[in-house]
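Presenting subunit A:
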Amino acid sequence: MKKLMTALLGASLLSTPVAAQSAWTGGDDQPTSPLACSGESPAPEPGEYNGGAPENAPDRKGKDITVVDIPKLVGVGYFASTASGMQEAAKELGNITINTDGPTRANIDEQITFVDNYITSGVDGILFAANDPVAIAPVLKKALAAGINVVGYDADAQADARQWFVNQALPNGVAKSMMDQLASEIGEEGSFAIVTSTFTTPNQARWISEMQAYTEKCHPKLKFLETVEAQEDNILSFNQAQTLINKYGDELKGILGMTSVATPAAAEAVQQNGLCGKVSVVGLALPNAMKPYINGDCIKSTILWNTVDLGYAAAEVMRQVVDGTLKPGDTTVKAGRLGELQIVNQSQVLLGAPKVFTKDDINDFDF
Partner candidate 1 sequence: MSRRSFHAVSSLGQEILLVVVILALFAFVGAVNPRFVSENNLTSIFVGNAYIAVAAIGMSLVIVSGNIDVSIGALIGVLAVISGLLVTSGYPIWVAWLAPLLIGSAINALVGCLIAFARVPSIIATLAMLSILSGGLITFTGGRWISGLPAGYQLAQFRLLGVPSPVWFMVGMTIVAALLMRYTAFGRSVYAVGSNPEAARASGISPSSVVVRVFAIHGAIAGVAAVLFATQLQVIQSTTPVGLELVIITASVVGGVSILGGVGTVVGSTLAAILFAAIGSSLIFLNVSAYWLRAVQGVLILATVLADMARRRRTG
Partner candidate 2 sequence: MTPILELKNISKAFGPVKVLTGVDFDLYAGEVHALMGENGAGKSTMIRIASGDHRADEGEIRLDGEPRRFAGPREAQAEGIAVVHQELLLFPALSVAENVFLGHQPKTAGGFVDWARMRREARELLDRLDCPNLDVDQRVSKLSVADRQRVEIARALSRNARVLIMDEPTAALAEADVRRLLEVIRRLRADGVGIVYVSHRMNEIFEIADRVTVLRDGRSIGTSKVADVTEGSLVSMMVGRDIHQLFPKVDIPRGETRLEVSGLSLAGVIEDISFDLHAGEILGIAGLVGSGRTELAQTIFGVTPATAGEIRVDGAPRRIASVRDAIAAGIAYVPEDRGLHGLVRPQPLRENVSMAILDRLTRYAVVDTGREQRLASEAIERFSIRARDARQRVGQLSGGNQQKVVLAKWLATDPKVLILDEPTRGIDIGAKTEIHRLMGELARKGLAILMISSELPEVLGMSDRILVMREGRLSAIVDRKDATPDSVGAAMMQTRREPAAAGGAR
């Protein structure tokens, strides 16, 4: 049996340098739409509404409503901060109660069970960040059918399974920010590696694909080395970053962190190896987690949307959907202190472009 295994594996195991140039490990197969290399890109058209609608929803306009927030998983800083944004909005609005509850691991099955139980318990609205866009769709449709308002944030489901999706940033926008920042730090010909959570996480896979497309278009000489998985585990992320540094030595100029767990861990690895300034870390991370490295001049920047704002916007959108002030066909939506948000891609509310935090402004943010 062992021999068979070895033979089977041997054939497909060792990735060749050729393979490295064909597709970046960890990307998905969806079509990409890289932005222009420089200058403002025109905002995508709102297009025709393609979200779903709750059936026979009672008139909840202006009434007190109870909403449950079901993130991908609980116990990570990222979703703790989106939840705090929701509480902020709830406090401002006064007529919405939001509870955050979800699986302890980013597990589709458990998340579905959570949604299902909350449908039965009779909430007025569901806010979700999907672990899998397709897997969660049937249960969300069930929620719509039960007259519950459904709004997604952070990670979308199939469009017809929810009403609106608050998009923190368009994938091609994320890709552009990341790669432009990387190129500016390591030069146009540097080599870099990627630390992601798992290859099956849809957002990360999407961004990696968009990053590849954008890099081929705008930074063709940047050299992709490899992608490693590190779950949502900061010690593992640290170890993986460490291994990359050891493996490539001087060749490695930059590490891209795809999650808010991986990026600070990679920064820590760079700092502990005394490679500040020699290896750049560019990635998505909460400003608070990156302050020690950025203030210590080891790392130049971190990229992220404001996660508190993301949660805040999601709660605002939920309220407006319930009140009927956000309807199919609208092109903008007013979201409290965030002002007017743009509607894109038929049924998505765009939070804005991802922000690059640097030493100059990072201390102005606390999330």
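Candidate entries met the following condition: all candidates are chains of the complex that A comes from, given by their letters.
General remarks:
One rule holds for everything that comes next: contacts are C-beta pairs under 8 Å (C-beta built on N, C-alpha and C of every residue); 3 or more make two chains touch, one makes a residue touch a chain; residues count from 1.
Computed from a predicted model, the values in this text were never measured in an experiment.
Checked against 1 or 2, the single candidate touching subunit A in this complex is 1. The residues of subunit A lying in touch with candidate 1 in their complex are 2, 5-6, 9, 12-15, 19, 25-26, 73-77, 79-80, 104-105, 199, 226-229, 231-236, 238-240, 242-249, 261, 264-265, 268, 272-273, 288-289, 292.
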